[in-house]
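One structure is given here, and the rest of the page talks about it.
Now for chain A:
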Amino acid sequence: MVLGRIIAEAAMSLGKNVTWMPSYGAEVRGGTAYSMVVISDDEIASPVVDNADFFIIMNAPSFDKFKKTAVKGSAIILNSSLAETNEKIKGIKIIKIPATEIAISLGKAMVANTVMFGCFARLSGLIDKEKVMKLLKDALAQKQHLFEINKNAFSEGYDFIPANRQNHRLPGLCPVSNPTHGPRGGRIK
Partner candidate 1 sequence: MNKKILMTGNEAVGEAAISAGCRFYAGYPITPQNELTAYMAKRMLEEKGVFIQSESELAAINMVFGSSAVGKRAMTSSSSPGISLKQEGISYLAGCELPAVIVNVMRGGPGLGNIAPSQADYFQSTRGGGHGDYRTIALAPAYVQEAAGLTQLAFDLADKYRNPALVVMDGLLGQMMEPVEKTQFTDYKPKLVKKPWALTGAKGRRPNIIRSLLLKQGALEEFNERLCEKYKAIENTQTRYEKFLTDDAEIVIVAYGLTSRIARHAVKALRKKNKKIGLIRPITIWPFPRKAMHDCAKKATKAFLVVEMSCGQMVEDVRLAVNGKRPVYFYGRSGGGVPTNEAIEQEILKIIKGL
Partner candidate 2 sequence: MANVLKKTQSLHDRVTHYCAGCGHGIVHRLICEIIDELDIREKTIAVAPVGCAVLAYDYWNFDTTEAAHGRPPAVATGIKRMLPDRIIFTYQGDGDLAAIGTSEIIHAANRGENITVIFVNNGTYGMTGGQMAPTTLLGQKTKTTPLGRDKIREGYPLKISEMLAILDGVYYLERVSVHNPQGVRAAKKAIKKAFINQIENKGFSMVEVLAMCPTAWEMPVKDSVKWVEENVVKYYPLGVLKQNAQ
């Protein structure tokens, strides 16, 4: 949920149209909470995402729930620390990143989110690293230690994607530098 908002904020600051939509319902702690983010250069019709381009999935129950909605060309970024799988889905790219382990090694399990964010930023090419750094710095201006750890977490996630795999192009989705396309969505756990 928080990660979805951060991505939406980042895209907004880059001049994109964005919507963020939380899963809402009977409040259950420990359920599979998720949020949906739509980033577009065009007007956004509905914040509801039926077929997402990107899934950022933090744990196994969410993987089981959302893998069914993935369509050809989707990419799933999976936190392999909390969702082990050897599953292969035809036409769908699954990127496994041990985000929680990376986060713990940096000193704070909670920044697993930020690791995933970095990974998404590099993979999608939608979000500029330098701008994110500036946003983080502004947002955490009063909390230097949090800024440091988040900065490192983002970089770890960002660098996890080898250069030859960056800008995972999807039909209808362009990197920030060349925005020409209509609304596409990413479902963010």
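Throughout what follows, a contact is a pair of C-beta atoms (placed from the backbone, for glycine too) under 8 Å apart; a residue touches a chain by one contact, two chains touch by 3 or more; residues count from 1.
In picking the candidates, the idea was that all candidates are chains of the complex that A comes from, given by their letters.
Quick caveat, the model's predicted, so the values are computed rather than measured.
Enquirer: All of these sit in the same complex as chain A, but only one touches it there. Which of 1 or 2 is it?
Expert: 1
Enquirer: Residues of chain A touching candidate 1 in their complex?
Expert: 5, 8-9, 12-13, 17-22, 24-26, 43-48, 50
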